[in-house]
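Here the complex is missing one protein chain, while the rest keep their positions.
So that you can tell them apart, the chains are marked A and B in the order they are listed, and the count of residues begins at 1 in each.
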Amino acid sequence: MDYAFYIAAAAALAATLRAITASHAVHALLYFIVSLLAVAVIFLLLGAHFAAALEVIVYAGAIMVLFIFVVMMLNPGPRSVQRERHWLRPRIWAGPAVLAAVLAAELVYFAATGAGRSAGAGQVEPAEVGLALFGPYLLGVEMASVVLLAGLVGAYHLGWHLGRRPGGRETGEGEA
Amino acid sequence: MSGIPLQSGLVVAGLLFGLGAAGVLFRRDLLFILLSLEIMTNAAGLAFVTAGALWGRPDGQVLFIFILAVAAAEVAVGLALVLWLYRRTGTLDVDRANRLRG
Partner (left out) sequence: MLNGLWLIPALPFAAFVLLAAAGKRMPHPAVAAIGTAGTGLSAVLALLVGFDYALRPPAGNAFVQTLWTWMAAGGFTPEISLCLDALSAVMIATVTVVGFFILLYSTEHMAGEEGYSRFFAYMNLFVGSMLTLVLADNLLLLYLGWEGVGLCSYLLIGFWYRDVANVRAANKAFIVTRVGDTALALGLIVLFAHFDTLSIRDILARSPDRWLQGSGPAAWAALLLLGGAVGKSAQLPLQVWLPDAMAGPSPVSALIHAATMVAAGVYLVARMHGIFTLAPEVQALVAVLGAVTLLLAAASALAQSDIKRVLAWSTISQIGYMFLALGVGAWSAAVFHFATHAFFKALLFLGAGVVIAALGDEHDLHRMGGLRRELPLTFWSFLAGAASLAALPLVTAGFYSKDLILYQAFASPQGSPWLWAAGLAGAFLTGLYTFRMVFLVFFGKAGLPVIRKPGVAVSISLVVFSFFALTVGFLQMPALIAPVTVFSDFLSRTLPVLPVVAVSPATEILLLLDALIAPLIGASAAWWLTLRRPGFTARIERSRAGSALHRFWLAGWGFDALYETLVVRPFVRMARLNRDDVLDLFYGGLAWCASRLSYRLCRTQSGSVRRYALGVLAGAVIALGLVAWFKEFP
């Protein structure tokens, strides 16, 4: 069991590292999906089956597909890959990497000094999650729905304006 | 099932969060920045689920679901902005998209 956890954690970290350093957008996305799947495995190991399913379906499925669509629409060619390589020189990423490393170290420090209990007190059934969601967290659910609605409206609004050429006159709603 | 120390889960979450933060900082392409943001939110979700598992309570997963909703909304708007920026400027370089007026 322990080994499964450590393997999954190592996979997640390695995949994420590649995701943020990849030059090609599609490669980065694929690495990130691998990372998400690894995290889903960790969820499974922790007994959070429902969360693991959501991680695969919603995160790795729906959200990443959105990214893929956008990458297709932008169609980054070899030039942009060259450019990304050019941008990713140590001189540029060294400083931010150190800062992020300090942050990670701090987080790790807090995690490591926490209570020395083992996780996995038992599996948490999806039914329990559903009861909690629509019981004490009902207000939170409503707020999340409002956030989603706002995201929907915002995305639609921005998409509407994509129909207009920069600096050009509005051509009517049909084109939007 | 019982051998995973709590710290390990949280440590992984912290490391993922740090990687995401590093990505936000040193990528110049807006698409990669968004991706790194997703990594950070995912790390936060991992921390919640781990903590919830520790107590055997559903609250951690509930909050993970909320994070999922927020991430979805963020990605929808963020990607729309990415497209918009590309149409406006022809590039996704955030360092060139620093005009504060219009």
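Points to keep in mind about this one:
The criterion applied here is as follows: contacts are C-beta pairs under 8 Å (C-beta built on N, C-alpha and C of every residue); 3 or more make two chains touch, one makes a residue touch a chain.
This is a predicted model, so every value here is computed, not measured.
For the chain missing from the display, the contacting residue among A:Y6, A:F69, A:F110 or A:Y156 is A:F110, taking the whole complex into account. In the complete assembly, the contact with the undisplayed chain comes from A:A100, out of A:A100, A:V129, A:A144 or A:L158.
Within the complete assembly, residues 21, 24-25, 28, 33, 94-95, 97-100 of subunit B touch the chain that is not shown. Listed for subunit A, the residues touching the missing chain in the whole complex are 96, 99-100, 102-103, 106-107, 109-110, 113.
In the analysis below, only the chains that are shown with their structure count from here on.
With each centre defined as the average position of its C-alpha atoms, the distance from subunit A to subunit B rounds to 5 Å.
Subunit A contributes residues 1-2, 5-6, 9, 12-13, 16-17, 19-20, 25, 28-29, 32, 35-36, 39, 42-43, 45-48, 50-51, 54-55, 58-59, 62-63, 66-67, 70-71, 73-74, 80, 84, 87-88, 92-93, 95-97, 99-101, 103-108, 110-112, 114-122, 124, 128-129, 131-133, 137, 140, 144-145, 147-148, 150-152, 154-155, 158-159, 161-162, 166 to its touches with subunit B in the complex. Against subunit A, the residues of subunit B that register as touching in their complex are 1-23, 25-29, 31-32, 34-36, 38-39, 42, 45-46, 49-50, 52-62, 64-66, 68-77, 79-84, 86-88, 92.
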